[in-house]
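Sharing a structure, written as structure tokens. Questions coming.
Only a single protein chain was left out; the remaining protein chains are all shown in position.
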């Protein structure tokens, strides 16, 4: 009986997560365009609904009813598989993400996370690594030069930034002595990690920007020289899957930044509910993503690689060594 | 493990640390070496090896276990390390000119050799299957790359690729055996294995596991049925690397095989029957197939298979004498094989490849001295007294007969008579043909030194084997 | 049991996504038109007729080098994670050993840098 | 609880598939993947045995195997690149030039 309740709870949480993540792009795209409008001294979408609020819905319907175009030379199986492969990893990662400790619902204590893995951080990196497959298959299967080139570049970019990202996190693990995200947040009850790990945070966030293929690192789909990168040939609902996946990653990076460096649901000064604190922080970082998009110019590809390998990686390695030395110095009598 | 233990461990592994550190420094320094100053790399590499050698010899006086039973510095290891140093230094001496001729300009060549050396050293000292594995891989990874070092030559690429794939398979087989041993005994330490298996020596699973481990190691030795890579890799690799591989990694694999075979666990199983069959078939194959080779490097590849077979006979003999005989064999083989490879390397100059046996037609006429050296190495490889090669074989035979394996000894000598044919065939080519063209051997002072040294070893050990024999025996008995 | 409960949701999640994606695709297939013709089915090449094969296996070596670097560095992280977790329990030896490890890593990195493996000539 | 021999059986099956792949498949990339399979069967064995004995050594060994295998694959890929640049083929049979 308990087992069924537990399983039901898991199923419910998973369903909720899927629903949120699927629907989140709707407000996010609206927000993005609105913010872009404001930054560029214009209004943004105004036609559909009040201040264009229904614009995303209209876009969704449009994508749903667009013709599904598959190029003649494409590998049809991989071409169809790729969007789902791209969609899955960011969603799966959220299983391991805690949004808080517990909340009381109708007297029952319900945890604000689906699963508290002791190796959550490793799991996150492992699953994010799988994102590459959707990209490379999508680009390869289309058999279009822009798509192939785009997918290769995207892959190279993702794997390049994965390394500094991984290194950056190790400092956090050293502080928390755990790979469980829950433990990491608990360890920040007093002081947020960003205080001890500013470099780690910087590396992680920049690498996150690149992982999410956001400006200033959205080289792969640079409209000017690559059409739209690996998803050049995609249209309709399959294209939508890629878009949803990208927004999920944006959200994921924001969430991870908050959990790893900004104390998660631990608040400061103002005693707000933990979940609210958490969401506020996440919202701030999502806003940061959007802000960057309309502020920074795009890097050249060689610059992109140089930043990843020659700036972020040495920084993150130095960060580990310095953290290690500092911890050793503290531990030594 | 306290700080004092750590210090002890560092001391015990000092030679390895020296080599690895030196290799790392050279790796970085090598990037700043300008064209035409490569000799700096050679001397630096030689210096590193010599420092390590001094360390090894100073540490050889007592047995030093280190790193909680993963590693040991004893005489047995020291003996093998000396063999490795020899092989590496001689390879260094032979390399610069050859590298020039082949257009290998990069410093990584020396660094990779140093890393391979450190891998071999770890293998010789390892007392845990994990450290054996790590050493083994460190060594083979470097040799993979070195094999493919002539990037512009398809033959080299191809050899390297074959080597990697087959090597990885053999590693897989080795590891599978290790995992079974771990599963059956609950430990990966060689001593622990023996203790855990005591009293139940005939567990078929354990036998299988040991066979797997031995199979993986036998691959590195180049014995049948894992020999297919040897000729291709030897032919395709740069000749200096071939020379190195035919001696160093082979000796390292033997070091591990002997360590495993010193182990009562293995002694209790009947693996030696398998090994005996391997030895016979290996020697037969190496000897007979070499008869029809036209390519010198390929011939030497098969010859090295045959020699591996002969050395395995020593493993079959087992016991102190058997082990000492394998060790002495490897030491002597290092001298004579590097000598003959030195000649092949030296011949590679201008438009002479030095790889085809016909290239040597009438070599004795313009270069009687070098021809005499070749004669020496070849007769040594064939095992004719008074060269060292004879004493090596003799001692293995003594060990075999001591254990009562007279039939195996007879097979061994008959096969080595077959093998003698292809060595003296080369003698025939260099002495009994008329030279077809001018020779232009790349005889730099370094090559001269290497050849002189190997020749001295080949004839010296042959005439005065006593000291070397005692060395080998003490390394077994007193270690 | 707990391990199973921790990783079971992953399965749920994968199943859920596949389900949702499948349903969406199905709904979409009911709604969307399908009107392919050869010109539309050509790969996008700015309106020109496509020339040559896109997926012929010819691309810059730089990508391979990156892949190899990733494989090496990513696996190094694998050693760092467990070390970081038990840093305080592992004692002096473990603490020092990882610095040796990092040092070797730095040497490798420096080498790759000096060798120009990190240069991306446009 | 899953019994130990299930893991071992899985290991055996993976090992056999991997070995068969190496021996039978002609595409070098597939051969490399088969190698991974082969080595992963070893890892499964190690981890299963380690758990069986409540001993960390199995896991440690597995991590080492993974790391070193990665290095091996890196080397193999590097050599493959050099080969492909000299002649663009991934077929094992096309590679063979040396005989005897």
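Order of writing sets the chain letters: A, B, C and D. Residues in each chain are counted from 1.
We take it that a contact is a pair of C-beta atoms (placed from the backbone, for glycine too) under 8 Å apart; a residue touches a chain by one contact, two chains touch by 3 or more.
One rule holds for everything that comes next: contacts and distances are computed from a predicted model.
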Legend entry - Candidate names "Acyl-CoA dehydrogenase", "NADH-quinone oxidoreductase subunit M", "Multicomponent Na+:H+ antiporter subunit E" or "4Fe-4S binding protein"; UniProt protein name, chain not shown: "NADH-quinone oxidoreductase subunit M"
Legend entry - Chains in view touching the one left out: B
Inset, instruction - Looking beyond the chains shown, say which of B:6, B:101, B:420 or B:449 touches the absent one. - result: B:420
Legend entry - Sites on subunit B contacted by the missing partner chain, in the whole complex: 364-365, 368, 375, 379, 384-386, 390, 394-395, 397-398, 401-402, 406, 409-410, 413-414, 416-417, 420-421, 424-425, 427-428, 431-432, 464-466, 469-470, 473
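The definition used in the following text is that only the chains that are shown with their structure count from here on.
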Legend entry - Chain with minimal offset from the mean of all protein Cα atoms: D
Legend entry - Chain at maximum distance from subunit B, centres defined as averaged CA atoms: A
Inset, instruction - Take the average of all CA coordinates in subunit A, do the same for subunit B, and state the distance between these two points in whole angstrom. - result: 52
Inset, instruction - Measure off the straight-line distance from the CA centroid of subunit B to the CA centroid of subunit D, and report it in whole Å. - result: 26
Inset, instruction - For subunit A and subunit D, let me know how many angstrom lie between their CA-based centres, rounded off. - result: 32
Inset, instruction - Specify the contact topology among the chains shown, as one of line, ring, star, complete or other. - result: other
Inset, instruction - Determine which chains touch and list them pairwise. - result: A-C, B-C, B-D, C-D
Legend entry - subunit C - residues contacting subunit A, complex: 5-10, 12-14, 16-18, 20-21, 24-25, 27-29, 31-36, 38, 40-45, 50, 52-55, 59, 62-63, 66-67, 69-70, 73-74, 77, 80-81, 84-88, 95, 98-99, 102, 105-106, 109, 113, 118-122
Legend entry - Interface residues, subunit D side, partner subunit B - complex: 8, 11, 15, 18-19, 22, 28, 31-32, 35, 38-39, 41-42, 45-46, 48-50, 52-53, 55, 57-58, 60-61, 64-65, 68-69, 71-72, 75-76, 78-80, 82-83, 86-87, 95-98, 100
Legend entry - Partner subunit D, residues of subunit B touching it in the complex: 130, 133-134, 137, 141, 144-145, 148, 151-155, 157-162, 164-165, 168-169, 171-172, 175-176, 178-180, 182-183, 186-188, 231-232, 235-236, 289, 292-293, 298
